[in-house]
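Pasting in a structure now, in C-alpha coordinates, and then I'll have a few things to ask.
Of the protein chains in this complex, all but one are displayed in their positions.
Up next, subunit A:
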Amino acid sequence: MTLPRRLPLRLAWPALGAAALVLGAASRPAADDPWWSPGEGRVFPATLDYPNAHGVMRTLLSGGPLPTRGHPFFEPIGTNGRACVTCHQPADGMSLAASTAAARWELTGGRDPLFAAIDGSNCPTLPQGERASHSLLLERGLFRIQRPWPVREWQGRPVTPDFTLEVVRDPNGCNSGPRYGPAAGNVSVYRRPRPVSNFKYLLAVGFAYDPKQGIALPRDPRSGQMQSGNLMADNRAGSLFEQMADAATSHLQLMGRLTPQQEARILDFEMRLHTAQQISHAGGPLDTLGAEGGPAKLRDSQPGALGSIGTPVWSEFAAWEKIPAAEAAKLSPEQLAFRQSVARGAQVFRNKTFLITDSSGINAPVGFGNPVRNSCVFCHNMSQMGNDVAPGQVDLGTTTLPFADPWPDLPLFRITCRGKPHPFYGRVFYTYDPGFALTTGRCADAGKITLQSMRGLAARAPYFSNGLASDLRGIVDYYERRYSIGYTEQEKQDLVNLMSVL
(Lines give C-alpha, C1' and ligand atoms only; values in the text may rest on other atoms or scores of the structure.)
Protein backbone atom coordinates (compact mmCIF):
# COMPACT_ATOMS: atom_id res chain seq x y z
CA MET A 1 0.00 0.00 0.00
CA THR A 2 1.23 3.51 -0.69
CA LEU A 3 0.73 5.94 2.13
CA PRO A 4 0.32 9.63 1.47
CA ARG A 5 3.64 11.43 1.44
CA ARG A 6 3.32 13.30 4.71
CA LEU A 7 1.71 10.56 6.65
CA PRO A 8 4.35 8.83 8.76
CA LEU A 9 5.20 12.00 10.67
CA ARG A 10 1.57 12.71 11.38
CA LEU A 11 0.56 9.20 12.28
CA ALA A 12 2.69 9.42 15.38
CA TRP A 13 0.54 12.25 16.67
CA PRO A 14 -2.38 10.59 18.31
CA ALA A 15 0.02 8.64 20.48
CA LEU A 16 1.22 11.83 22.12
CA GLY A 17 -0.52 13.33 25.11
CA ALA A 18 -2.45 16.58 24.84
CA ALA A 19 0.38 18.63 26.36
CA ALA A 20 2.94 17.22 23.99
CA LEU A 21 0.54 17.81 21.17
CA VAL A 22 0.19 21.52 21.76
CA LEU A 23 3.88 21.93 22.48
CA GLY A 24 4.58 20.18 19.23
CA ALA A 25 2.17 22.51 17.53
CA ALA A 26 3.98 25.56 18.86
CA SER A 27 7.40 24.48 17.69
CA ARG A 28 6.27 23.11 14.35
CA PRO A 29 6.37 25.34 11.30
CA ALA A 30 2.95 26.80 10.70
CA ALA A 31 2.53 24.94 7.42
CA ASP A 32 2.41 21.64 9.27
CA ASP A 33 0.34 22.68 12.27
CA PRO A 34 -3.05 20.98 12.32
CA TRP A 35 -4.50 24.14 13.83
CA TRP A 36 -5.38 26.72 11.20
CA SER A 37 -5.16 30.21 12.67
CA PRO A 38 -7.05 33.07 11.08
CA GLY A 39 -5.09 35.06 8.54
CA GLU A 40 -1.96 32.93 8.50
CA GLY A 41 -2.03 32.73 4.71
CA ARG A 42 -1.30 29.05 4.19
CA VAL A 43 -2.11 27.44 0.87
CA PHE A 44 -4.99 24.97 1.17
CA PRO A 45 -3.73 21.96 -0.80
CA ALA A 46 -5.81 19.87 -3.18
CA THR A 47 -5.42 16.94 -0.78
CA LEU A 48 -5.14 17.55 2.93
CA ASP A 49 -4.64 14.69 5.39
CA TYR A 50 -4.74 14.84 9.17
CA PRO A 51 -4.52 12.08 11.74
CA ASN A 52 -7.17 11.38 14.33
CA ALA A 53 -7.76 8.75 16.98
CA HIS A 54 -9.12 6.31 14.39
CA GLY A 55 -6.80 6.93 11.45
CA VAL A 56 -6.48 9.66 8.87
CA MET A 57 -9.11 12.10 7.65
CA ARG A 58 -8.77 13.43 4.12
CA THR A 59 -10.18 16.63 2.69
CA LEU A 60 -10.13 17.10 -1.07
CA LEU A 61 -10.35 20.54 -2.60
CA SER A 62 -11.63 20.19 -6.17
CA GLY A 63 -10.01 22.51 -8.70
CA GLY A 64 -6.59 22.52 -7.06
CA PRO A 65 -4.82 24.35 -4.23
CA LEU A 66 -6.23 27.59 -2.82
CA PRO A 67 -4.01 30.39 -1.50
CA THR A 68 -5.90 31.45 1.62
CA ARG A 69 -4.28 34.85 2.01
CA GLY A 70 -7.07 37.38 1.76
CA HIS A 71 -9.73 34.66 1.53
CA PRO A 72 -12.81 35.50 3.61
CA PHE A 73 -13.15 31.96 5.02
CA PHE A 74 -9.64 32.22 6.43
CA GLU A 75 -9.17 35.89 7.28
CA PRO A 76 -10.39 37.46 10.51
CA ILE A 77 -12.91 39.63 8.69
CA GLY A 78 -14.98 40.44 11.78
CA THR A 79 -14.05 42.25 14.96
CA ASN A 80 -13.08 39.38 17.27
CA GLY A 81 -10.05 37.96 15.47
CA ARG A 82 -11.81 34.77 14.39
CA ALA A 83 -12.23 33.39 10.91
CA CYS A 84 -14.65 30.76 9.71
CA VAL A 85 -11.77 28.29 9.84
CA THR A 86 -11.43 28.85 13.58
CA CYS A 87 -14.44 26.62 14.21
CA HIS A 88 -14.31 24.62 10.99
CA GLN A 89 -10.86 23.02 11.12
CA PRO A 90 -9.62 20.64 8.42
CA ALA A 91 -8.02 18.35 11.03
CA ASP A 92 -11.42 18.01 12.73
CA GLY A 93 -13.39 17.03 9.64
CA MET A 94 -14.21 20.74 9.05
CA SER A 95 -15.93 20.92 12.43
CA LEU A 96 -14.20 21.35 15.79
CA ALA A 97 -13.51 18.57 18.29
CA ALA A 98 -13.94 19.45 21.97
CA SER A 99 -10.44 18.08 22.55
CA THR A 100 -9.05 20.60 20.06
CA ALA A 101 -10.76 23.45 21.91
CA ALA A 102 -9.28 22.18 25.19
CA ALA A 103 -5.80 21.95 23.62
CA ARG A 104 -6.10 25.55 22.35
CA TRP A 105 -7.02 26.68 25.82
CA GLU A 106 -3.91 25.05 27.27
CA LEU A 107 -1.66 26.42 24.54
CA THR A 108 -2.93 29.99 24.57
CA GLY A 109 -4.01 30.34 28.19
CA GLY A 110 -7.51 30.90 26.93
CA ARG A 111 -6.55 33.87 24.75
CA ASP A 112 -7.31 32.34 21.38
CA PRO A 113 -10.14 34.22 19.63
CA LEU A 114 -11.89 30.85 19.62
CA PHE A 115 -12.90 31.68 23.19
CA ALA A 116 -14.45 35.04 22.32
CA ALA A 117 -17.02 36.02 24.92
CA ILE A 118 -19.84 36.28 22.39
CA ASP A 119 -20.33 32.53 21.91
CA GLY A 120 -17.05 30.84 22.91
CA SER A 121 -17.99 31.23 26.56
CA ASN A 122 -21.02 29.93 28.43
CA CYS A 123 -22.19 33.56 28.57
CA PRO A 124 -20.52 36.91 27.90
CA THR A 125 -21.56 38.08 31.38
CA LEU A 126 -19.20 35.58 33.03
CA PRO A 127 -15.55 36.38 33.97
CA GLN A 128 -13.86 35.57 30.67
CA GLY A 129 -10.41 34.69 32.04
CA GLU A 130 -11.72 31.71 33.94
CA ARG A 131 -11.75 28.26 32.42
CA ALA A 132 -15.07 27.49 34.09
CA SER A 133 -16.71 30.25 32.07
CA HIS A 134 -15.91 28.27 28.89
CA SER A 135 -16.72 24.82 30.23
CA LEU A 136 -19.36 24.00 27.62
CA LEU A 137 -16.89 24.61 24.78
CA LEU A 138 -13.96 22.95 26.51
CA GLU A 139 -15.80 19.88 27.71
CA ARG A 140 -18.46 19.36 25.06
CA GLY A 141 -17.42 21.51 22.13
CA LEU A 142 -20.56 23.66 22.37
CA PHE A 143 -21.01 27.22 21.17
CA ARG A 144 -23.72 29.54 22.37
CA ILE A 145 -26.36 30.15 19.72
CA GLN A 146 -28.62 33.11 20.38
CA ARG A 147 -31.94 33.12 18.60
CA PRO A 148 -34.53 35.90 18.61
CA TRP A 149 -37.66 35.17 20.63
CA PRO A 150 -40.51 35.22 19.91
CA VAL A 151 -40.19 34.03 16.32
CA ARG A 152 -41.76 36.65 14.04
CA GLU A 153 -41.24 35.29 10.57
CA TRP A 154 -40.54 32.03 8.81
CA GLN A 155 -40.01 31.45 5.10
CA GLY A 156 -41.05 35.02 4.39
CA ARG A 157 -44.33 34.81 6.32
CA PRO A 158 -45.29 36.35 9.64
CA VAL A 159 -45.44 33.86 12.52
CA THR A 160 -46.94 33.93 16.00
CA PRO A 161 -45.56 31.06 18.08
CA ASP A 162 -48.18 28.60 19.32
CA PHE A 163 -46.23 27.97 22.52
CA THR A 164 -44.72 29.86 25.41
CA LEU A 165 -41.14 29.44 26.54
CA GLU A 166 -40.21 29.85 30.19
CA VAL A 167 -36.77 29.50 31.70
CA VAL A 168 -36.74 26.83 34.41
CA ARG A 169 -33.01 26.89 35.01
CA ASP A 170 -30.31 29.24 33.80
CA PRO A 171 -26.94 27.98 35.02
CA ASN A 172 -24.94 30.29 32.73
CA GLY A 173 -26.88 33.53 32.96
CA CYS A 174 -27.62 33.82 29.25
CA ASN A 175 -31.36 33.26 29.54
CA SER A 176 -32.09 35.86 32.20
CA GLY A 177 -31.10 39.37 33.26
CA PRO A 178 -31.54 42.64 31.36
CA ARG A 179 -30.01 41.50 28.03
CA TYR A 180 -30.57 37.79 27.80
CA GLY A 181 -33.45 35.36 27.76
CA PRO A 182 -37.00 35.26 26.44
CA ALA A 183 -38.00 38.34 28.44
CA ALA A 184 -35.19 40.28 26.72
CA GLY A 185 -36.22 39.03 23.27
CA ASN A 186 -33.80 36.15 22.79
CA VAL A 187 -33.04 32.55 23.72
CA SER A 188 -29.60 30.99 24.10
CA VAL A 189 -28.99 27.33 23.32
CA TYR A 190 -25.67 25.49 22.96
CA ARG A 191 -24.66 23.57 19.87
CA ARG A 192 -21.83 21.78 18.10
CA PRO A 193 -20.39 23.20 14.87
CA ARG A 194 -21.65 21.26 11.86
CA PRO A 195 -19.00 20.19 9.34
CA VAL A 196 -18.34 22.55 6.43
CA SER A 197 -17.84 20.01 3.67
CA ASN A 198 -19.68 17.68 1.29
CA PHE A 199 -22.30 20.34 0.66
CA LYS A 200 -23.46 19.07 -2.68
CA TYR A 201 -25.15 16.33 -0.67
CA LEU A 202 -26.59 18.56 2.03
CA LEU A 203 -28.01 20.90 -0.62
CA ALA A 204 -29.30 18.15 -2.90
CA VAL A 205 -33.03 18.06 -3.59
CA GLY A 206 -34.05 14.44 -4.16
CA PHE A 207 -37.80 15.09 -4.20
CA ALA A 208 -39.76 18.32 -4.55
CA TYR A 209 -41.67 17.74 -1.28
CA ASP A 210 -40.99 17.79 2.43
CA PRO A 211 -42.89 14.73 3.62
CA LYS A 212 -42.45 15.71 7.28
CA GLN A 213 -44.22 19.04 6.75
CA GLY A 214 -46.54 17.87 3.97
CA ILE A 215 -45.62 20.73 1.65
CA ALA A 216 -43.50 21.38 -1.44
CA LEU A 217 -39.98 22.60 -0.70
CA PRO A 218 -39.53 26.37 -0.45
CA ARG A 219 -37.56 28.20 -3.11
CA ASP A 220 -34.47 30.24 -2.46
CA PRO A 221 -35.52 33.84 -3.11
CA ARG A 222 -32.07 34.48 -4.53
CA SER A 223 -31.67 31.62 -7.00
CA GLY A 224 -35.25 30.44 -7.43
CA GLN A 225 -34.01 26.90 -6.76
CA MET A 226 -35.68 24.61 -4.25
CA GLN A 227 -34.01 24.38 -0.86
CA SER A 228 -33.04 21.04 0.65
CA GLY A 229 -33.86 22.09 4.21
CA ASN A 230 -30.80 20.28 5.53
CA LEU A 231 -28.71 23.11 6.98
CA MET A 232 -28.24 24.03 10.66
CA ALA A 233 -29.63 22.22 13.68
CA ASP A 234 -32.77 24.37 13.58
CA ASN A 235 -32.76 24.98 9.80
CA ARG A 236 -32.73 28.75 10.34
CA ALA A 237 -30.73 29.12 7.15
CA GLY A 238 -32.21 27.82 3.92
CA SER A 239 -29.08 28.42 1.86
CA LEU A 240 -25.35 28.78 2.33
CA PHE A 241 -25.71 32.52 1.69
CA GLU A 242 -28.20 32.90 4.53
CA GLN A 243 -25.95 30.74 6.67
CA MET A 244 -22.80 32.79 6.06
CA ALA A 245 -24.59 36.04 6.79
CA ASP A 246 -25.71 34.57 10.11
CA ALA A 247 -22.21 33.23 10.87
CA ALA A 248 -20.47 36.49 10.00
CA THR A 249 -22.55 38.66 12.30
CA SER A 250 -22.72 36.15 15.17
CA HIS A 251 -19.52 34.11 15.31
CA LEU A 252 -17.21 36.68 13.68
CA GLN A 253 -18.95 39.79 15.04
CA LEU A 254 -18.72 41.40 11.65
CA MET A 255 -20.29 44.83 11.93
CA GLY A 256 -21.35 45.30 8.32
CA ARG A 257 -22.30 42.65 5.82
CA LEU A 258 -20.27 40.31 3.70
CA THR A 259 -19.63 41.81 0.27
CA PRO A 260 -20.90 39.92 -2.78
CA GLN A 261 -17.27 39.01 -3.58
CA GLN A 262 -16.74 37.60 -0.09
CA GLU A 263 -19.96 35.63 -0.33
CA ALA A 264 -18.98 34.21 -3.69
CA ARG A 265 -15.53 33.19 -2.47
CA ILE A 266 -16.87 31.48 0.66
CA LEU A 267 -19.47 29.63 -1.39
CA ASP A 268 -16.87 28.60 -3.96
CA PHE A 269 -14.61 27.19 -1.25
CA GLU A 270 -17.43 25.41 0.57
CA MET A 271 -18.71 23.73 -2.58
CA ARG A 272 -15.28 22.43 -3.55
CA LEU A 273 -14.68 20.46 -0.33
CA HIS A 274 -15.15 16.75 0.20
CA THR A 275 -14.16 15.16 3.48
CA ALA A 276 -14.08 11.57 4.73
CA GLN A 277 -11.89 9.17 6.65
CA GLN A 278 -9.25 7.84 4.27
CA ILE A 279 -7.20 5.43 6.35
CA SER A 280 -8.15 3.40 9.38
CA HIS A 281 -5.57 2.57 12.05
CA ALA A 282 -7.22 -0.76 12.57
CA GLY A 283 -8.23 -1.60 9.00
CA GLY A 284 -5.74 0.15 6.72
CA PRO A 285 -6.59 2.23 3.64
CA LEU A 286 -10.34 2.45 3.22
CA ASP A 287 -10.39 2.33 -0.56
CA THR A 288 -8.70 -1.04 -1.02
CA LEU A 289 -9.93 -4.60 -1.72
CA GLY A 290 -12.95 -3.22 -3.50
CA ALA A 291 -14.03 -0.82 -0.74
CA GLU A 292 -14.84 2.77 -1.67
CA GLY A 293 -14.13 4.68 1.53
CA GLY A 294 -12.58 8.14 1.45
CA PRO A 295 -13.67 11.44 -0.07
CA ALA A 296 -12.92 10.67 -3.74
CA LYS A 297 -16.06 8.56 -3.96
CA LEU A 298 -18.02 11.45 -2.45
CA ARG A 299 -16.58 13.86 -4.96
CA ASP A 300 -17.38 11.57 -7.88
CA SER A 301 -20.95 10.51 -6.98
CA GLN A 302 -24.28 12.09 -7.82
CA PRO A 303 -25.80 13.56 -4.65
CA GLY A 304 -29.31 13.24 -3.28
CA ALA A 305 -30.13 9.59 -4.00
CA LEU A 306 -32.33 7.56 -1.69
CA GLY A 307 -30.39 4.48 -0.60
CA SER A 308 -33.48 2.29 -0.41
CA ILE A 309 -34.17 2.59 -4.14
CA GLY A 310 -30.61 2.94 -5.42
CA THR A 311 -27.10 2.55 -4.01
CA PRO A 312 -27.56 1.25 -0.45
CA VAL A 313 -26.22 3.50 2.28
CA TRP A 314 -22.67 2.45 3.27
CA SER A 315 -22.45 -0.08 0.45
CA GLU A 316 -19.01 1.52 0.02
CA PHE A 317 -17.87 -1.32 2.28
CA ALA A 318 -19.91 -4.15 0.73
CA ALA A 319 -16.83 -5.68 -0.90
CA TRP A 320 -15.50 -6.41 2.60
CA GLU A 321 -18.44 -8.69 3.33
CA LYS A 322 -16.62 -11.43 1.42
CA ILE A 323 -12.90 -10.86 1.19
CA PRO A 324 -11.37 -13.60 -1.00
CA ALA A 325 -9.00 -15.88 0.88
CA ALA A 326 -6.03 -14.87 -1.27
CA GLU A 327 -6.58 -11.22 -0.41
CA ALA A 328 -7.36 -11.96 3.23
CA ALA A 329 -4.01 -13.64 3.53
CA LYS A 330 -2.28 -10.34 2.75
CA LEU A 331 -3.95 -8.61 5.69
CA SER A 332 -3.03 -8.99 9.33
CA PRO A 333 -5.66 -10.94 11.31
CA GLU A 334 -6.62 -7.69 13.08
CA GLN A 335 -7.04 -5.81 9.79
CA LEU A 336 -9.15 -8.59 8.35
CA ALA A 337 -11.36 -8.78 11.43
CA PHE A 338 -11.81 -5.01 11.46
CA ARG A 339 -12.79 -4.88 7.80
CA GLN A 340 -15.30 -7.65 8.27
CA SER A 341 -16.70 -5.80 11.24
CA VAL A 342 -17.11 -2.59 9.20
CA ALA A 343 -18.98 -4.53 6.51
CA ARG A 344 -21.25 -6.08 9.14
CA GLY A 345 -21.75 -2.64 10.69
CA ALA A 346 -23.11 -1.35 7.39
CA GLN A 347 -25.57 -4.26 7.31
CA VAL A 348 -26.62 -3.68 10.92
CA PHE A 349 -27.16 -0.01 10.08
CA ARG A 350 -29.45 -0.90 7.20
CA ASN A 351 -31.08 -4.15 8.27
CA LYS A 352 -31.36 -4.43 12.03
CA THR A 353 -34.81 -3.04 12.72
CA PHE A 354 -36.31 -1.76 15.95
CA LEU A 355 -39.42 0.13 16.98
CA ILE A 356 -39.05 3.87 16.47
CA THR A 357 -41.43 5.56 18.88
CA ASP A 358 -42.61 9.03 19.84
CA SER A 359 -40.18 10.78 17.49
CA SER A 360 -41.97 13.62 15.78
CA GLY A 361 -41.00 14.13 12.18
CA ILE A 362 -41.16 10.33 11.82
CA ASN A 363 -43.97 9.00 14.03
CA ALA A 364 -46.12 12.10 13.37
CA PRO A 365 -47.54 13.61 11.30
CA VAL A 366 -46.13 11.81 8.23
CA GLY A 367 -48.36 8.73 8.45
CA PHE A 368 -45.72 6.08 9.21
CA GLY A 369 -47.54 5.41 12.47
CA ASN A 370 -46.35 5.31 16.05
CA PRO A 371 -44.51 3.03 16.51
CA VAL A 372 -42.92 2.12 13.21
CA ARG A 373 -40.39 -0.65 12.72
CA ASN A 374 -37.29 0.42 10.87
CA SER A 375 -33.50 0.73 11.10
CA CYS A 376 -30.86 3.46 11.30
CA VAL A 377 -31.15 3.94 7.55
CA PHE A 378 -34.80 5.02 7.79
CA CYS A 379 -33.71 8.50 8.86
CA HIS A 380 -30.11 8.37 7.60
CA ASN A 381 -31.18 7.46 4.08
CA MET A 382 -29.01 9.34 1.55
CA SER A 383 -26.51 7.24 -0.38
CA GLN A 384 -22.86 8.09 0.37
CA MET A 385 -23.71 10.52 3.21
CA GLY A 386 -26.27 9.13 5.62
CA ASN A 387 -28.11 12.41 6.04
CA ASP A 388 -31.82 12.61 5.20
CA VAL A 389 -32.81 13.08 1.56
CA ALA A 390 -35.94 14.86 2.75
CA PRO A 391 -35.45 17.86 5.03
CA GLY A 392 -34.15 16.11 8.13
CA GLN A 393 -35.94 17.68 11.07
CA VAL A 394 -36.59 14.85 13.50
CA ASP A 395 -37.00 14.73 17.25
CA LEU A 396 -34.70 12.02 18.46
CA GLY A 397 -35.01 13.29 22.02
CA THR A 398 -31.36 14.36 22.23
CA THR A 399 -32.32 17.80 23.54
CA THR A 400 -35.68 17.16 25.18
CA LEU A 401 -36.75 15.48 28.41
CA PRO A 402 -37.32 12.69 29.30
CA PHE A 403 -35.11 11.33 26.50
CA ALA A 404 -32.14 13.70 26.88
CA ASP A 405 -29.59 12.99 29.59
CA PRO A 406 -29.69 15.11 32.77
CA TRP A 407 -27.36 18.06 32.35
CA PRO A 408 -27.17 20.64 35.09
CA ASP A 409 -24.90 22.94 33.09
CA LEU A 410 -27.39 23.52 30.26
CA PRO A 411 -30.35 25.90 30.46
CA LEU A 412 -33.72 24.21 30.74
CA PHE A 413 -36.88 25.62 29.19
CA ARG A 414 -40.50 24.81 29.88
CA ILE A 415 -42.64 24.74 26.77
CA THR A 416 -46.38 25.16 27.01
CA CYS A 417 -48.32 24.57 23.82
CA ARG A 418 -51.09 27.09 23.44
CA GLY A 419 -53.04 25.28 20.75
CA LYS A 420 -52.89 21.56 20.20
CA PRO A 421 -50.59 19.70 22.58
CA HIS A 422 -47.35 18.27 21.20
CA PRO A 423 -48.20 14.87 19.66
CA PHE A 424 -45.95 12.99 22.07
CA TYR A 425 -44.87 15.29 24.91
CA GLY A 426 -48.29 16.71 25.72
CA ARG A 427 -49.11 20.29 26.56
CA VAL A 428 -46.20 21.05 28.88
CA PHE A 429 -42.68 19.67 28.54
CA TYR A 430 -39.04 20.51 29.12
CA THR A 431 -36.16 21.00 26.71
CA TYR A 432 -32.54 22.19 26.57
CA ASP A 433 -32.97 23.23 22.97
CA PRO A 434 -36.32 23.55 21.17
CA GLY A 435 -34.42 23.16 17.89
CA PHE A 436 -36.58 23.61 14.79
CA ALA A 437 -39.39 25.22 16.84
CA LEU A 438 -37.12 28.25 17.34
CA THR A 439 -37.35 28.70 13.57
CA THR A 440 -40.99 27.81 12.88
CA GLY A 441 -42.64 28.92 16.13
CA ARG A 442 -44.59 25.67 16.22
CA CYS A 443 -44.89 23.58 19.33
CA ALA A 444 -45.05 20.39 17.29
CA ASP A 445 -41.51 21.14 16.03
CA ALA A 446 -39.93 21.41 19.48
CA GLY A 447 -37.00 19.06 19.94
CA LYS A 448 -36.53 18.49 16.23
CA ILE A 449 -32.88 18.74 15.15
CA THR A 450 -31.76 18.56 11.51
CA LEU A 451 -29.82 15.35 10.82
CA GLN A 452 -26.16 16.03 10.11
CA SER A 453 -24.04 14.23 7.57
CA MET A 454 -22.38 11.13 8.97
CA ARG A 455 -19.04 11.85 7.36
CA GLY A 456 -15.86 12.76 9.16
CA LEU A 457 -17.14 11.43 12.50
CA ALA A 458 -13.73 10.08 13.51
CA ALA A 459 -12.31 13.59 13.85
CA ARG A 460 -15.12 15.54 15.46
CA ALA A 461 -16.25 14.16 18.82
CA PRO A 462 -18.46 14.73 20.71
CA TYR A 463 -21.62 13.96 18.76
CA PHE A 464 -25.21 15.11 18.36
CA SER A 465 -26.14 18.78 18.28
CA ASN A 466 -25.49 19.20 22.00
CA GLY A 467 -22.52 16.89 22.34
CA LEU A 468 -24.56 14.29 24.24
CA ALA A 469 -22.42 11.40 22.98
CA SER A 470 -18.80 11.80 23.98
CA ASP A 471 -17.56 9.15 21.57
CA LEU A 472 -18.81 6.84 18.83
CA ARG A 473 -19.89 4.21 21.33
CA GLY A 474 -21.91 6.92 23.06
CA ILE A 475 -23.97 7.34 19.87
CA VAL A 476 -24.89 3.67 19.77
CA ASP A 477 -25.57 3.64 23.52
CA TYR A 478 -27.95 6.58 23.14
CA TYR A 479 -29.97 4.82 20.43
CA GLU A 480 -30.01 1.63 22.50
CA ARG A 481 -31.40 3.56 25.51
CA ARG A 482 -33.81 5.58 23.42
CA TYR A 483 -35.42 2.78 21.44
CA SER A 484 -34.54 -0.38 23.47
CA ILE A 485 -33.05 -1.86 20.32
CA GLY A 486 -31.40 -4.93 21.78
CA TYR A 487 -28.16 -4.76 19.82
CA THR A 488 -25.67 -7.48 20.71
CA GLU A 489 -22.24 -6.40 21.88
CA GLN A 490 -20.89 -7.48 18.51
CA GLU A 491 -23.44 -5.35 16.64
CA LYS A 492 -22.58 -2.32 18.77
CA GLN A 493 -18.89 -2.74 18.03
CA ASP A 494 -19.63 -3.24 14.33
CA LEU A 495 -21.57 0.05 14.25
CA VAL A 496 -18.78 1.86 16.06
CA ASN A 497 -16.21 0.49 13.62
CA LEU A 498 -18.40 1.51 10.68
CA MET A 499 -18.77 5.05 12.01
CA SER A 500 -15.02 5.30 12.58
CA VAL A 501 -14.33 4.86 8.85
CA LEU A 502 -16.84 7.34 7.44
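Throughout what follows, contacts are C-beta pairs under 8 Å (C-beta built on N, C-alpha and C of every residue); 3 or more make two chains touch, one makes a residue touch a chain; residues count from 1.
Keep this in mind: contacts and distances are computed from a predicted model.
Trainee: So one subunit is absent here. Using its UniProt record, which name fits best from "CO/xanthine dehydrogenase Mo-binding subunit", "OmpA-like domain-containing protein", "Acetoin:2,6-dichlorophenolindophenol oxidoreductase subunit alpha" or "ABC transporter permease"?
Mentor: UniProt protein name of the non-displayed chain: "OmpA-like domain-containing protein".
Trainee: I'm checking contacts with the chain that's been left out. Which of A:222, A:257, A:420 or A:481 qualifies?
Mentor: Among A:222, A:257, A:420 or A:481, only A:420 touches the chain that is not shown.
Trainee: Of the residues A:231, A:305 or A:451, which one touches the chain left out of the display?
Mentor: Here the residue in touch with the unshown chain is A:305.
Trainee: For the chain that's not shown, point to the residue among A:47, A:250 or A:374 touching it.
Mentor: A:374
Trainee: Of A:142, A:252, A:266 or A:364, which sits in contact with the chain we cannot see?
Mentor: A:364
Trainee: Could you please point out the subunit A residues that touch the chain left off the display?
Mentor: On the side of subunit A, residues 205-209, 211, 214-219, 224, 226, 302, 304-306, 309, 351, 353, 355, 358, 363-375, 378, 420, 423-424 touch the unshown chain.
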